[in-house]
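Once you've had a glance at the structure underneath, I'll fire off some questions.
Only a portion of the chains appears, each positioned as in the full assembly.
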Amino acid sequence: GDDGGGEGNTLERAQEEGTIKIAYAGEIPYSFENDEGELTGATIAIDEEIFKALGIDNVEGQLVEWDALIPGLNKGEYDAVSAGMSILPDRCAKAAFAEPTIMYTSTLMVAEGNPEGLSDFASIEGTGLTLAVQSGAIEQGQAQDLGLENTMTVNSAQDGMDAVANGRADAFALTNITLSTMAEDNPDAGVETTDAFVAEIDGLKQISAGSTVFRPEDTALLEAYNEELAKIVGDEQRFVETVGEFGFTDAERPPEGLTAEMLCEGDLEAANEAADGAGGSTDSEDSTGSTDSTDSTDG
Amino acid sequence: MWENELFFEAVPLLLEAFIKVTLVVTVLGTLIAVVLGLVWAIAVRELPPLLAAPLRFLVDFIRMTPLPVHLLVIYYAFNSLSAMTVGILVIGVHYSTYMAESYRAGIESIRSGQWEAATALSLPASRTWRAVILPQAIRNTLPSLGNWAIAMFKDTPFLIFISVPEMVTRAREFGGQHFTYVEAMTVAGVLFLLASYPTAVLMRKLEKKLAY
Amino acid sequence: MPTDQNPDPATTSHPHNGGVPRIQFEDVVKKFGSTTVLEGLNFSVDRGERVTLIGPSGSGKTTILRLLMTLEELTDGYVWVDGDPLTHDRRDGKRVELKPKQVSAVRKRIGMVFQQFNLFPNMTVLQNIIEAPVHVLGQSTEQARTKALELLDRVGLGDRGDAHPMQLSGGQQQRVAIARALAMDPEILLLDEVTSALDPELVGEVLGVLQDLAATTDITMLIVTHEMQFAQDVSDRVMMFDSGHIIEEGLPAKIFSDPDNERTRQFLQAVR
Amino acid sequence: MSDFFSGVATALPRLLGEGLLATLVSFAGGAVVMVLVAVVLGLVEHQAPAWLAVIARVIVELFRGSSLVVQLFFFFYVIPTLTGVDLGSTWTAIIALGLNYGAYGAEVVRGSLNAVPRGQWETTTALSMPWATKMRRVIWPQAWALMLPGFNNLMVMLIKGTAVVSLVLLSDITFEADQLRRQVGLWPAFLSALVIYYLIALVVSTVMRWGEGRAQRRLGLGDFQIRQARRDAAKVLAGAAAAEAGSGGSGARREGRDT
């Protein structure tokens, strides 16, 4: 533990010390510790590159349970969360999100051979099958909004895969990259993943993107970070060079025009537009109400 | 800092977890511990040394090592068991090792005169246990068993390690969703106090009543 | 030592004829760890005899009674009851331990009353008394109950059968304990300082019951007591112990009024 | 089998490195706080004027009545949010462990004071000893011998209690083992952890017993009293001490005040 939340001068301090402490959730391939005990992963790679550009050479990691990431950030246990956290309105109220770093699609991890023939949330609706979701992940909220009955909550992606592998759950919903990587890394686990999908609620694509999170008062750090981030995200080649080794492609590169602000405000229409390019259109007029609640149990 | 809204939102949620999970785990875990504890206590006394020694070691080993590790090991080793089942079994077995100690103390607290009187009357061993020793020992032991049950109740949050949705696991989840633990953990703490203090007072009453 | 009677019990098991002593200690050795309490003790007690054991604290009196009751293990030597071996038999000159069953058969002839009463607190007075007759001798509950009520009458507690031990005074508890021992119809009764734990006022009632018992039955009694008057009134013979040895024995009248041994004299003076 | 051992070989350095350090720091710090809290609260409960004793009692009941896990979260997240006082991971673990088990320890202290025979308290009055002399010279040395078995039990409980400090972001043995599970497999990781915990408990317990023996020999206590003390300790731990306080303790307590 270090001193409390700070007065927003974290950037200065980190630059002085040359070190910044970030929390990660231990999720392959975003941010995790490899077998050599080194901190690595796609979001880590991006952050390290950015921090280096800001004169902070040393990135220290702290593994934290998903639920505790933002509470720990706000009480000053670490300076940033590098876990590819989805940018959601509720979260934006409590913490400051950088501009989108990577785009999310979801997938279902199912038993080998996909015995129930599942493809997305819609295929589960009404079947009574058990769906595992990770505590605090956006799929948890989506499953809830869709009214899926039999959900169980797991603490980590590993737990979710275990749940599917040993039959405690019929499917496990999480981001595509995470689960695909895990399925590849564990060929003997007896699991596979479905094709990626973007959940649709009330006809609106639940577009989501993840980024690094800072304390609200650390505006200087956030701005400096965003500036460097734009240089990577804006450059397809550089983006793929940085995160390619973790299985990410140009498909995960945030489209130009998509901002954290849109996602923070839950403005899915704007997001849909940005994602589909200038000409893209959506059919719903007032979707904000329903999307606000994507990630929470309340209304 | 403090949001009444969140507080009132957390109350019913955690109360539900409390009744549906925490209490269920405590009750079933206690049943397991009460029965297994007596089995350990008598077995260690009556088995031939060659069997009693390893059993005693096992019981001691379990008692002296942490519950969270036991939970994790059993949870991952037996995939077919649900987290709830694992939680109940492990916490029950863990506390049975404490209750075994209580039974043992209860049996030892019976004055040697009782054993000697039974010998002087030529009562056979089985009858001595059943009619003389156990009725007195269990009476002596009951308060202690009750207190271990309360201790177990307060240890149910350890099940957070295998995500059994008991009260504190739910409180953390709730906190994670609202990015603050203040209200939820307060509710959890208060519910614990509300439940355990009166029970402890009751146990003390029972203890006084049971004293010969 | 004046009492070294040693009528070689060479055969395995005597028939119960009148010539055999009720109790015989033969070369009895008892050690606790490295301390030797009894070192080759020999004595015998006849049928119907009442023998009082006196001697300073630690001289081994209690140990003798406990050996007879099989509450302690014999380190060496033999104890015979009516010529039957108690815990060890001599076979072909060798010392052989008996099976628990065999021990139990002989032990049933012996009853004991303890200093601390040792009633079972979880049972009523009546249950205390009928427990062994029913579960050891196999009597019917009815039969045992009738007998128990008789015995309770005899010790002056006919109306307290349903009380719990804790509701009784020490003197009453001890009288129940006597009744409980008698319910097994023992041939031998061992009494180890049965009044030492009682308030002085309550001693009389217990001694009264025992005096009555001595007068009206022919149970063989081995008594350890500090109540010299009682010892004198009730016993046929007194044995004075010191450090596990019998240093003097004889008629109570003689021992209490004019002991031969200096140590006995001292002891009796101190106790009075 | 060789997989198992190579797994253990991989796991051990990590368990015995950072993991063991975090566990031992939590334990050692927690133990110191525990004893301090226990002695202060126990003495206050037993000897102080009623109003102060009630406050101590409330503190004890607060910590014994809720769960260690809740207390950890409370000290780590709730108190800093509400008061701005942030202890950080290590201190939070030490304070929460120390207060939680210290509350049980207060019962051990109080029970032991009660167990000092009434005659000893009365004799100090008969000799007109002032409070400090009475406690320092007569009562405490005897109570200390009686409370050591209880503290022994609590130390073992405390070691086991450290297994939850990963909830406040310390990478203790349990946390490391859970991480290593993916790398070296379930059994090598967790069996190693269990054995390490067992050995720590064994060492601590042996040291405590040695201390017990020393203190008790000083009082010339026999085996019986030592066993009695152990039994009382277990009972006290399970929260049963209060009943005794009502009967046996009242006399001694009144004693304690009137000088």
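For reference, chains read A, B, C and D in written order, and residue numbers begin at 1 within each chain.
The working rule: contacts are C-beta pairs under 8 Å (C-beta built on N, C-alpha and C of every residue); 3 or more make two chains touch, one makes a residue touch a chain.
All values derive from a computational prediction rather than experimental measurement.
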Full-complex stoichiometry, written in the displayed chain labels: A x1, B x1, C x2, D x1
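By definition in this document, only the chains that are shown with their structure count from here on.
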Farthest chain relative to subunit B (centres taken as mean CA coordinates): C
Between subunit A and subunit B, centroid-to-centroid distance (C-alpha), Å: 40
Euclidean distance of C-alpha centroids - subunit A vs subunit C, Å: 86
Intercentroid distance (Cα basis), subunit D paired with subunit B, Å: 19
Multi-chain contact residues (two or more partners), subunit A: 68, 71
Junction residues of subunit C - those touching two or more other chains: none
Chain contact topology (line, ring, star, complete or other): other
Chain-to-chain touches, reported pairwise for every pair that qualifies: A-B, A-D, B-C, B-D
Residues of subunit A defined as touching subunit B within the complex: 65-71, 74, 90-91, 93-95, 135-136, 153-155, 159, 162, 165-168, 295-298
Complex contacts: residues of subunit D adjacent to subunit A: 14, 76-77, 80-81, 84, 86-92, 169, 171, 179, 182-183
Residues on subunit A engaged by subunit D in the complex (per definition of touch): 1-4, 26, 33, 35, 37, 62-64, 68, 71-72, 75-77, 158
